[in-house]
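Only a single protein chain was left out; the remaining protein chains are all shown in position.
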Amino acid sequence: MATLTLLQAVNDALKTAMRDDPSVVVFGEDVGPKGGVFLATEGLTKEFGANRCFDTPLSEDGIIGTGIGMALNGLKPVCEIQFQDFIFPAFDQIVSEAAKFRYRSGGQYTCPMVIRTPYGGGIRGGLYHSQSGEAYFCHTPGLKVVIPSTPHDAKGLLLASIDDPDPVLFLEPKALYRQVKGEVPEGKYKVDLSTLRTVREGRNVTVFCYGAMVPVCERAAVQAAEKGIETLIVDLRTLLPLDEEGVIEAAKQTGRVVVVHEAPRFCGFGGEISAIIAENAIEYMEAPIARVTGFDTPFPNTLEHHYMPDERRVLDAIEHVHNY
Amino acid sequence: MATLTLLQAVNDALKTAMRDDPSVVVFGEDVGPKGGVFLATEGLTKEFGANRCFDTPLSEDGIIGTGIGMALNGLKPVCEIQFQDFIFPAFDQIVSEAAKFRYRSGGQYTCPMVIRTPYGGGIRGGLYHSQSGEAYFCHTPGLKVVIPSTPHDAKGLLLASIDDPDPVLFLEPKALYRQVKGEVPEGKYKVDLSTLRTVREGRNVTVFCYGAMVPVCERAAVQAAEKGIETLIVDLRTLLPLDEEGVIEAAKQTGRVVVVHEAPRFCGFGGEISAIIAENAIEYMEAPIARVTGFDTPFPNTLEHHYMPDERRVLDAIEHVHNY
Amino acid sequence: MAATQLLTVIEPDGGVNGHDVGMTNDELLHCYRTLLRTRAFDDTCMKLQRSGRIGFSIPNKGVEATQVGAASALQKTDWLFPSYRDFGMALYHGVPMADMLHNMFGNALDSAKGRQMPVHFSFVEPIKFVSISSPIGTHLPQAVGAAYAMKLRGEKTVAVTSFGDGGTSSLGFHSGLNFAAVWKSPVVFLCQNNQWAISCPSSGQTASESYAIKAKAYGMPGVLVDGNDVLAVRKAMLEAVDRARKGLGPTLIEAFTFRMAGHSTSDDPTRYVPKEQFAEWEKKDPVLRFEKFLAKKKLWNEDVRAKYTDEATAEIHLAVQLAEGTPRPGIETIFSDVYRDVPAHIRKQGEAAFDLAARKGDASAGDGKFPL
Partner (left out) sequence: MAATQLLTVIEPDGGVNGHDVGMTNDELLHCYRTLLRTRAFDDTCMKLQRSGRIGFSIPNKGVEATQVGAASALQKTDWLFPSYRDFGMALYHGVPMADMLHNMFGNALDSAKGRQMPVHFSFVEPIKFVSISSPIGTHLPQAVGAAYAMKLRGEKTVAVTSFGDGGTSSLGFHSGLNFAAVWKSPVVFLCQNNQWAISCPSSGQTASESYAIKAKAYGMPGVLVDGNDVLAVRKAMLEAVDRARKGLGPTLIEAFTFRMAGHSTSDDPTRYVPKEQFAEWEKKDPVLRFEKFLAKKKLWNEDVRAKYTDEATAEIHLAVQLAEGTPRPGIETIFSDVYRDVPAHIRKQGEAAFDLAARKGDASAGDGKFPL
């Protein structure tokens, strides 16, 4: 097994899929000769030709719209949106079209496609190169929403997404692209969509997180452990469809819950986790269900480190619910 | 005071604002000579001229994009999106631009504008003429999101929205357009944005709702009362910024909560209400926080009455949390 | 062919001015039959709606020639990305009327399982007639993507997408035409310019000389054609389809025609369409136009019309009976087809719905009516 960064794991997954299946095509802005602005698609045009990995004009609506048409007609498009912040011109194609094709055609037409896009802060990208928009998509029946936090999962989840019969939004935590490294099996393997991953066992407090917040929560858990608080960390991995049973189970195990994400709090994904617990396990709760999230403001630039949840904030919440 | 339908109240508000302030302009698809597909803008072109109420080409991106420019330059645009389902081509302009202009320019440029659009089911409109997308917008700092449920509030909230210094998404429950009637004061008055309305007092169960679900919950409360359950009904009216203190207060009053909306459940607005309560008043809760919502599927046509929450479902949830 | 000068084949007197029509009599009569069946279908749906038996329809009167002419240029292996006004294209290629009516009634036999509003058809046979969407213009880039797949696999098929004058203002028009031209995709863009987008006339939609000329912005040929002339539309389509099959890329065709009715059953066009425009276009009725041509070819007289009309009436009568007699879809259809496999949370919601119905009875249908 090779040791890869998360970025290399994504690249490896794409190559693996394209070798495996000639119907897989990769396209988006600058993904061809340049290899993508983060180099996630490096080498693909060279190995698979410009018919299977290519640049598009500057239109996310066009990228997703044509991707849908390809999916309807037997290809497996893997579209790249350069930054998740720029996905909104394609919002209509994603929520009105890709997500609803199977339903509205009674299953006659389907959209097996993947939309890959880097999300999240930590690169001094300001308002428009830092956002975490998962909640917008998780409110859309018909879509799947997947976020890896390790190189192993990045490859396995991406391969599972490409094989999936339905449209998958694959959000890549750009802050982790080169930050995390890990062993990644060669060749094809899949990580099941809709099964959470227990990152760390603990009996005092349960922390739900995903993507770039996972290492932050792990570091906070180490600090909590030093104070005698054992933290159970859950990496949700697939936000939609969510492993609800697993969430409820993990919440019940400690009766004290912290939910962590980078996106703004109001109407964010964390609210859904709180609500599921409040609906299914409230009698197990021994403390308020705390949320540690980005603030309900746009994403700032110079002060982004104050905006993004860090170990300090996560630890504070862990202590708060623990000592409640 | 005249007795008006909710639709007439909207029309009245627009006329009142346009008489009051020459910088108010109303535009969108078919809002001119035709008066809008629901006739909400009837008579405006005639009274105020085609410079102040006019049709646009078929582009929501254009409607909102030009509306933003007008707002930047001193007009008070009131844009109509024909159905909320068709707002998505303008999603980028709304969430990336209107919502962020003040912040990203340090307050130098601002977007005081209103986007009116009918939302919700009950007219056999199927997937694309029935949706309730409030959660998409409530997750967007910088926007305000307002939903009236009575003619009085429709006028007062719309006038407050037009006067507001920030962009407001004004969602009109189309199912109530002609269904509810009520007394509406003449001339200008405003209903405060961010104050909830207590529809009915009760000491057993608290029901949070808004828009077209308010009358449904009222009917369910009548039935509950027959069974001896007294229901406190809260019409949230302004979803963002939310009257969080009021929500917490109302939840504490009964310790038993039901949240109702038409939109799909997963990552819907109801989750935020549950989460706020679970974070701030969990020790007052004597039952699970129940949600009664649309299903996590697209909106069907023939069977829409099974999809939309009705008295049956609301009452069942009230009984469930009451008897828990 | 040009982007600002109208291509016409059938002259006022029914002559074709030396054009080589290149169709057998059977083919010509199939076109005629489809014009009449389309009009009959439209007529029936309007009546069904007026009498409250279906919820909604979209009139088709006046634009039948565009649809029949365009459809006649396609093979069954081609793909159609249609819009809601494209009854005629489905009928031309042999979609059974009953299947279309199942959709109008939203019943259990509707291919869309009663999930969509009427006129939002979806068929995979006898031709790919891709599930119609309400949002305007989204299907244009989709057609381009489907065409990309055809080209990648070396197939000689084409994708045709049809939309209105209003549709040219949509995002999908811009991205669709642009991507198609850059990729040289085998796709034909058919703009049915019926001069109105609900109540918005072309003068409020664009300031360009024609819709066809918009092709210039994308570097593809643009052709303006008389949309009330079956043979002119067919000629333009055949050329465009041929170009596409040869790998020469996309074409934009504007068929200039007129919506001889309201936008939909919820619309009152007298509020905004000038009376004179109706009167003027009444005379240009595409069915009469084609009859003149057939008559000149000795293929038509009143008896021919009567025969086909009777045939269409009988066909639709039977289809209505079938469709109206078919029950609603089952409640389980609300919960299926969101994904291929039903996820746990949706399954649970379905179970709860059945459980509630068992305990407290069924939901009752509201009296909401579609307003537009």
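The letters A, B and C name the chains in turn, as written, and every chain counts its residues from 1.
In this text, a contact is a pair of C-beta atoms (placed from the backbone, for glycine too) under 8 Å apart; a residue touches a chain by one contact, two chains touch by 3 or more.
Keep in mind the model is a prediction, meaning the values are calculated, not measured.
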**Message:** List the neighbours, among the chains on screen, of the chain that has been left out.
**Reply:** A, B, C
**Candidate in contact with the missing chain, chosen from B:Tyr103, B:Tyr189 or B:Tyr284** = B:Tyr103
**Request:** Using the touch definition up top, pick the residue from B:Asp166, B:Glu218 or B:Glu262 that touches the left-out chain.
**Result:** B:Asp166
**Message:** Please output the residues of chain A touching the missing chain, sorted low to high.
**Reply:** 29-30, 32-35, 37-38, 55-59, 61-62, 85-86, 88-89, 121-129, 174-175, 265-266, 295-298, 300-307, 310, 312-313, 315-316
**Asked** Please identify, in ascending order, the residues of chain C that touch the omitted chain?
**Response** 169, 171, 173-175, 178, 181-182, 184, 203-209, 213-214, 216-220, 249
**Asked** If you put the missing chain back, which residues of chain B would it touch?
**Response** 25, 51-52, 56-57, 59, 61-62, 64-75, 77, 89, 92-93, 96-97, 100-110, 141-142, 144, 165-166, 194, 241-242, 244-245
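Keep in mind that, in the parts below, only the chains that are shown with their structure count from here on.
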**Request:** Would you identify the chain whose Cα-based centre sits farthest away from the centre of chain C?
**Result:** A
**Message:** Taking the mean of the C-alpha atoms as each chain's centre, how many Å separate chain B from chain C?
**Reply:** 35
**Prompt:** How far is the middle of chain A from the middle of chain B, if each middle is the mean of its Cα atoms, in Å?
**Reply:** 30
**Request:** Would you please write down the residue numbers of chain A that are in contact with two or more other chains?
**Result:** 89, 92, 96, 100, 103-104, 141-142, 242
**Request:** Note the residues in chain C that touch 2 or more other chains, in rising order.
**Result:** 115-116, 120, 133, 135, 171, 338, 345-346
